[in-house]
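Just dropping this structure here.
Rest of the complex left out; these chains stay put.
Naming follows writing order (A and B), and every chain is counted from residue 1.
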Amino acid sequence: MKKLEAIIRSSKFGAVQESLHEVGVDFFTFYEVKGYGHQRGKNLSYRGAVYDVGYIGRIKLDIIISEEFVEKAQQAIKDAAYTGEKGDGLILITNVENITNIRTGLTNGESINL
Amino acid sequence: MKKLEAIIRSSKFGAVQESLHEVGVDFFTFYEVKGYGHQRGKNLSYRGAVYDVGYIGRIKLDIIISEEFVEKAQQAIKDAAYTGEKGDGLILITNVENITNIRTGLTNGESINL
């Protein structure tokens, strides 16, 4: 089993949720995080004012998924979260050694529907 | 060393904390997350009104633990977090390659008491 973590723009959350739904991924956990990106002196300039890039509010999704869903889910997130501007985010895949469903007691492949 | 992540009902947090204490697990990190579960058209009906399942407030615990504590901690969480209704949550075990205690400088098995 795999854990897919996606750090996306908060504004793209609805689109990502819909895009995941279309590939059959309907269960996940999410929470607000802050993204810090220090541009090493490359401050952003907007209408003559200089802005430090500072912190950007983001949403992190944790999705538990079986191996065969990983590629579909990655693609669904990429399609929906993309703007082309810096800061579109990252998708991470890590291995999960064991999953237990608290209600059913089932583990790993049987613990979830994906 | 292992990382145990438990996503549980917020209402079960106190019981889980007590249950973990009884097996000697007294240190963890936790934070509020949202669980999303789209029931694919199976909306819940309550007194004639139909509800989308939507988001459910949950608590996520991150527990760093040595291998021999994993089973005890899993069982303690399952016992305390169980209601039998859908949405009781999941317990994940992942491998941690290295742990460093910032105060003591000790690593891995010596970095924590568990």
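Descriptive notes on the structure:
Just so it is clear, contacts are C-beta pairs under 8 Å (C-beta built on N, C-alpha and C of every residue); 3 or more make two chains touch, one makes a residue touch a chain.
Quick caveat: nothing in here was measured; it's all calculated off a predicted structure.
The complex is a homo-oligomer: every protein chain shares one sequence, and counting across the whole structure file gives 3 copies, of which 2 are shown.
Assume only the chains that are shown with their structure count from here on.
Here the spacing of chain A and chain B, counted between their Cα centres, is 20 Å.
On the chain A side of its complex with chain B, the touching residues are 3, 17, 21, 26-31, 62, 64, 94-103, 105, 111-112. Interface residues of chain B facing chain A in the complex, by the touch rule stated above, are 2, 7-8, 31-40, 58, 60, 74, 77-78, 81-95.
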